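All protein chains but one are shown at their positions in the complex.
Note that the chains are named A and B in the order they appear, and that numbering of residues resets to 1 at the start of each chain.
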Amino acid sequence: MLRAISAAAALIVVGCGVALAAVHGEHPEEYPFSFESPVGSYDMAAVQRGFQVYQQVCSSCHSMDHLAYRHLGEEGGPFSLYIVRNHETGEPEPHVGRPEHGGTFVEVTENPYVRAIAAGVTIVDIDPNSGQPADRPGRISDHFRRPFPNAIAAAASNGGAAPPDLSVMTSARHGGARYVRSLLMGYDGQVNGTLHHNPYFPGGWLAMAPPLVDGVVPYSDPETPQTVDQYATDVATFLQWSADPHMEQRKRLGVVVLAFLAVLAGLLYLAYKQVWRNESH
Amino acid sequence: MAEAAATSAHDGETTRRDFIYIAGAAVATVGIAATIWPFIDQMNPAADTRALSTTEVDLSAVPEGQQVKVLWQGKPVFVRHRTAVEIAAAQRDDFASLKDPQSDADRLKQEDGEAGRPEWLVLQASCTHLGCVPTFVEGSQFGGWFCPCHGSDYDTSGRIRRGPAPKNLLVAPYLFTGPTAIRIG
Partner (left out) sequence: MSGPSTYEPKSGITRWLDRRLPIIRLAHDSFVAYPTPRNLNYWWTFGAMLSFCLIVQIVTGIVLAMHYTPHVTMAFASVQRLERDVPFGWLIQNIHAVGASMFFLAVYIHMFRGLYYGSYKAPRELLWILGCVIYLLMVATGFLGYTLPWGQMSFWGATVITNLLGALPLIGESIKNWLMGGFSVDQPTINRFFSLHYLLPFVIAGVVGLHVWALHEAGQNNPVGVDVKSKADTVPFTPHATIKDLFATTLFVILFAVFVFYMPDALGHADNFIPADPLKTPPEIVPEWYLLPFYAILRAFDFNIGPIDSKLAGVLAMFAAIGVLFVLPWLDTSRVRSMRYRPIARQFFVIFAVVCFALGWCGGQNPGNILLKAGPFSATLTWVEGGQVAERPIQADGAANWQDAANAAEAQARADGASMTAVTRTGAATGILRSVTGGSAQTRTVEGETTDYLETHITEVKEEVGQAAPFYNVERRVPPAFTVTNFSQVLTLYYFLFFLVILPILGLRERPERVPDTIAKPVTGGKAQGAS
């Protein structure tokens, strides 16, 4: 009986693989992202570069409605600012990204980097005196600038398919950050009308033309290669941060909570044994 | 005889049993307290509320002797273009007997500590008594604002001179962003 059940189970597992191609594309490439393990964290330099790739390449078509510029400077953000004491000189100096130890967090309202990023963007707003639409430089409280005023405009400018919002893209796709990275690297050049072939995309053909080419985004660090692979990895890391900005806090708290619960469980077990010591059960 | 032995053994076990119960209860209490904190903290203002939004004001639209009332963080703020008479009165009254002593120059300071300009006064339009919005009354005894709710009288620098309000009208943090523009917040 049991053998028959196991045999059936094995056949079922095999049969599963058949019809998945239509629902999912090819399995994304493995990549050792730093944030994946239970004790993983974000490579902040990669998140910063990924943001740069988004700003310079993706933001012309893709919105990120749920991110505000101030999120970049809050604790755990890629441009968060801390004051640390220099080891050698003992002088306080600014440090971008969470420092190894110590350091006081600088409120995002006092963060010049985030202010500059926001001010570099033009936001369409209403003039407070005339009530008419007017442009103004961005503020840290603004949400990321939308490339199109609404969904219809987005679709109309992109062959009928609106480019999806990227705020939680790595949560919204099977394969997450790996999928995004593989997709951006996976174009094989075949074109059919307005569609481009990419084996990682479900169905194989998508309306987005390959957005990345070598050298399209100038990185300030000369050590980091400016290749499609690097851009894809960095922007996937940035999108993962965007989808899960509290990840590091969550994992840290998880360690504390689980350790506490283990101790509590141990104590309660001993108490249980004590209570039932003289009772048979 | 068996009873005596049983009793002494019982005492030792009582201590151990009590310790385990006390330890368990203590750890559980710490856990419950730690768990309650996020549920209380979540009602605090969220990050988007805390992020100071700022209000820009174009000063060239405010003629001398007039004021505008703008919203900053959802609260009303006066930006008054004072006349020379008002400025003189304010500076003279630095030496009057004040419930909440403060010099006019102090109340003109910008957010970064730099001196302001005497003709531009930026005040939170909330009476420090119970929060009503005072009205500027020309020719009143102290020359400044009057709160209709309970009769607090403020002078041309927004200091409390008479009435139940305990403190001067609060200065809103502001910065000159240009010769004719300020940013509040």
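Simple rule for what comes next: a contact is a pair of C-beta atoms (placed from the backbone, for glycine too) under 8 Å apart; a residue touches a chain by one contact, two chains touch by 3 or more.
Computed from a prediction, not measured in an experiment: that's the story for all the values here.
Shown as candidates are A:His27, A:His66, A:Arg98 or A:His197; the residue that touches the absent chain is A:His66. Residues touching the missing chain, restricted to subunit A, are 5, 11-12, 15-16, 18-19, 21-23, 38, 65-66, 71, 164-165, 167-168, 171-174, 202, 243, 245-246, 250-251, 253-254, 257-258, 261-262, 264-265, 268-269, 271-272, 275-276, 278-281 (touch as defined at the top). Hidden from this view is one chain, which touches subunit B at 28, 38-39, 41-44, 46-49.
Here, only the chains that are shown with their structure count from here on.
With each centre defined as the average position of its C-alpha atoms, the distance from subunit A to subunit B rounds to 37 Å. Every residue of subunit B that touches subunit A in the complex is listed here, in rising order: 16-17, 20-21, 23-24, 27-28, 30-31, 34, 47-48, 51-54, 56, 58, 61.
Contact residues on subunit A toward subunit B in their complex (touch as defined above): 68, 70-71, 74, 108-109, 128-129, 139-141, 260-261, 263-264, 267-268, 270-271, 274.
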